[in-house]
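For this view, one protein chain was removed and the others were kept in their places.
To keep things simple, chains are lettered A and B as they appear, and every chain counts its residues starting from 1.
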Amino acid sequence: MSHHLVEARGLSHIYEDGTVALKDVSFRITHGESVAIIGANGAGKSTLLMHLNGHLSPTSGEVRIGDTPLTKETLPAIRRTVGLVFQDPDDQLFMPTVYDDVAFGPRNQGLPEAEVDRRVHEALERVGVWHVRAKPPYRLSGGEKKRAAIAGVLAMAPDILVMDEPTSGLDPYARRQLIGLLGEFRHTRIFTSHDLDMVLDLCPRTIVLFEGAIMADGPTRDIFADEALLSRCQLERPLALQACPVCGHKHD
Amino acid sequence: MHMADALLSPAVGGTMWAATAVAVAHCSRRLRIEADDRRVPLMGVLGAFLFTAQMINFSIPGTGSSGHLGGGLLLAILLGPHAAFLVVASVLIVQALFFADGGLLALGCNIFNLGFLPAFLGYPLYRRLAGRAPGTARATTAAITAAVVSLQLGAVAVVLQTVASGISALPLGTFALFMLPVHLAIGIVEGLVTAAVVVFVRATRPDILPAATPSNRSVTGVAVSFATVALALGGIGAWFASANPDGLEWSIARITGADELDSPLTTLHARSAELQRRVAVLPDYGFRQDEGRDASPEGAPAASNLHRPGDRLGTSLAGVLGGAGALFLALLVGFVLRRKAQPT
Partner (left out) sequence: MTRVAGLLDFRRLDLLATGDSSLHRLDPRAKVIVTLVFIICAMSFDRYAVAPLIPFFVFPIAVITAARLPIAFLLHKVALVLPVALLIALPNPWFDREVLLQLGALQISGGWISLLSIMLRSLLAAAAAIALVAVTGFPAICGALERMGMPRPLAVQLLFLYRYMTVLGEEAVRMTVAREQRGGGRPLSIRLHGALVGRLLLRTWDRAERIYLAMCARGFTGDFRGGPPSRLGRLEIAYVAGWSGLLLLLRTHDVTQWLGAAALGVLR
């Protein structure tokens, strides 16, 4: 199923003001993989995400989704395949009600209203917020907003789910719920996150970015075992792998 | 200042609604043609921004009181006049519905006074004075001038709308004497506040401020000149309209030796005259006297009225209002014809 493939080849991006955001980034993510992209602030994570659904054009190199290069013609199809969930759900839930917002994508796809309704229902049920569909987003809790935003993307039936800082701003309960939900998805999943414990739970593979370049790309456990790498990239081990604060006993 | 439903008659309110509706349609069409997708969410959140910014007060130097940003001019500087007009309209609509600020009937007046005037008369003035990339001093002077002009015109509009409605007993002269100086002060402050924001934005994110768009100037420049000339002529001309009958009637009287043209269609003429007398807010180009006291028939201006000082002010402002009304009808016809001419 090549249409689930996410591939970057020599991707570089330099902003107008001269900032080098990405340096020769190359990776290949296949169907059903769950990959985390981690790195310090300013490492280039967000820039990379913007390339994955065509918001930004590479200065050099290319991005291929499902073995299709990103061009102006292929953009609409690629935006259907790659569902991007933004960090701040208030940026994403811009319609007056949750229902209208989740329906936004399918309606833009030109689907008949009956089909739109089916998709919205399915998406909202999937994430567990069907009961708030008539509410304006400002009346939702943080966790509900996050899930509604995800529903809005799911309603477009993407093959690849890309999420920017999925657990940021969530209270522990909402966070735990979200991690559970994301673990159930069978899409190809790509997350950026500072929440390294979530990465440990959800992503067998991790890519480490530092100053726009890939410093490591491999099994999550191996990367988190490499303390030298982590500190070079201004990261730390997830709390679950750090020494116990009470007895000092260290995990593997 | 907001117009309130309680002081507004449906005739005046309806007229202003019509004018506002035309402006809304024109601006909407213009934005649709320009088809800048980015502007859709931008206008939306800037509306929320304006609404929110109006909740933040500053203290007015010299007085003990505080004020808040009006914002029409600022938005026009950021978005251009057409988008700014719609944004201000949206804020006023929300205020009328949720906060009973002003009122639903008065919305037409308020959108016109607080949206149209700053965007289409104040802003072109700002652009002309400030040029392409003004420094702080020049921007501040331009902003103050533009804001003062917008607010003065707005104040005149409120005065006219109030007096024409006939619910308030405030005489036109007194009202104007109060509103104009107050709004001069408010205008100066609005200009200062607008300039302060513009200067801040220019210092931190100059990319946000668009350069002057030449295409706007041709249309709004014409509108501005037209409006100014119409208002000036109407005002000055009517002021000097003496107790002598109207020019046309005067020549007719000289030619036929009769005071009024003996129309073969007397019934139709009489009927339309009667209709005009009933409908006209400002019969005889004075302000409506108490019914019954004014015994003079329509058509022949009551000579004595025009010599009373209050009426003299009323006369010239009647001319102004008449001029403005005529201008609007003209613009309305213009827009309608343009719309018919353009293939949609």
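The criterion applied here is as follows: a contact is a pair of C-beta atoms (placed from the backbone, for glycine too) under 8 Å apart; a residue touches a chain by one contact, two chains touch by 3 or more.
Just so it is clear, the model here is predicted, and its values are computed rather than measured.
S.K.: Using the touch definition from the header, name the shown chains in contact with the chain that isn't displayed.
M.R.: If we consider the entire complex, the absent chain touches A, B.
S.K.: Name, in rising order, the residues on chain B that touch the hidden chain in the full complex.
M.R.: Chain B touches the missing chain through residues 4-10, 13-14, 24-25, 27-29, 31-32, 35, 37-38, 40-49, 51-59, 61, 66, 69, 78, 86-87, 89-91, 93-94, 96-100, 103-105, 166-171, 174-175, 189, 192-193, 195-197, 199-201, 204-205, 208.
S.K.: Since one chain isn't shown, list which residues of chain A touch it in the complete complex.
M.R.: Residue positions of chain A that touch the missing chain: 50, 53, 55, 76, 79-80, 83-84, 86, 88, 90-92, 94-97, 100, 103-105, 107-110, 113, 134-139, 152-153, 156.
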